[in-house]
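A single structure is presented below for examination.
With one protein chain withheld, the remaining protein chains of the complex are depicted in position.
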Amino acid sequence: MDLVLDIATWISMLIGCFFVLITGYGLLKFPDLYTRIHAGGMADTLASFLIFGGLALQSGFSLVTAKLFFIVAFLFLTSPTATYALAQATFVAGLKPKLDGFGEEADNTESETEDGAKPNNSESKSD
Amino acid sequence: MSIFAVSAIAILVSVALALARAIMGPTAYDRILALNAIGTKTVMLIAVVGFMNGRPDFLDLAIVYALMNFIGTLAVLKYFKFGTLRRGFSRSSGGKS
Partner (left out) sequence: MRTIGLILVLFAVWLLFSGIYTPLIISFGIVSCILVGWLARRMDVIDHEGLPLQLGIQIIVYWGWLVLEIVKANLDVAKCVLFPKKYLRPSFFISRITQKSDLGKVIYANSITLTPGTVTVDLYDENILVHALTEASAEGVKSGEMDEKVTKVMGEA
């Protein structure tokens, strides 16, 4: 039984480490800010889920497990808010994303009109 | 070599990569993003190191760090957006300061 738990921990945490490393690599490699946000989001979700899941398997069933669960819950609740604030601030600051191929002309003009609607949305945020 | 040591090393390598992005980053927002990623990885690192030393009490520190990371990111973003921390996020009430 112990052996099974150990093996499950190894597998879970090794996959988690793989995703953490990919996150760092993606942060370095992606061409512009908007795509880097996606790479950063990976560490917040699946990597933390797998690593804390592996730790929970090691800890047995106790208060420690509850604390691990709470950390994952905090990360899942707070990270989208921080990411959204970052993306929105970037967009308002006027940084244009690099689109290649798939985003055609229509998408580009749409994002132009978005800029025109900016004062409107900051007002709707205030209430 | 335990799994905890392996994952601690992997997390540290990833932190180093994110730190490189924080140093290189063309815009300030890249740096904030890298900072946020480093914070998340630090939470994992604290938990893993706590387990490695057989002291799960470190998890309390990890919880506090997770919350501080969130608030810190928002505070820095707000500072960049308005240049001050005194004003509210709503523009209409900002006249007071």
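As written, the chains take the letters A and B, and residue 1 is the first residue of each chain.
Criterion: a residue touches a chain if its C-beta (ideal position, glycine included) is under 8 Å from a C-beta of that chain, and two chains touch if they have at least 3 such contacts.
Here the structure is a predicted model, which is why all the values come from computation and not from measurement.
S.K.: So which shown chains sit in contact with the chain we cannot see?
M.R.: In the entire complex, chains touched by the missing one are A.
S.K.: Just the residue numbers, please: which parts of chain A touch the chain that's not shown?
M.R.: Residues in contact with the chain left out: 19, 22, 25-26, 29-30, 32, 34-35, 37-39, 41-42, 44-46, 49, 63, 66-67, 70, 76, 79-81, 83-84, 87-88, 91, 97-103, 107-108, 110-111, 114, 117, 120-121, 124.
Note that in this section only the chains that are shown with their structure count from here on.
S.K.: What residues on chain B touch chain A, complex-wise?
M.R.: 3, 6-7, 10-11, 13-18, 20-21, 27, 29-30, 32-34, 36-37, 40-41, 43-44, 47-48, 51, 56, 59-60, 62-63, 66-67, 69-70, 73-74, 77, 80-81, 89-93
S.K.: In their shared complex, at which residues does chain A touch chain B?
M.R.: 9-10, 13-14, 16-18, 20-21, 23-25, 27-28, 33, 36-37, 40, 43-44, 47-48, 51-52, 54-55, 58-59, 64, 67-68, 70-71, 74-75, 78-79, 81-83, 85-86, 89-90, 92-93, 95, 122-123, 125-127
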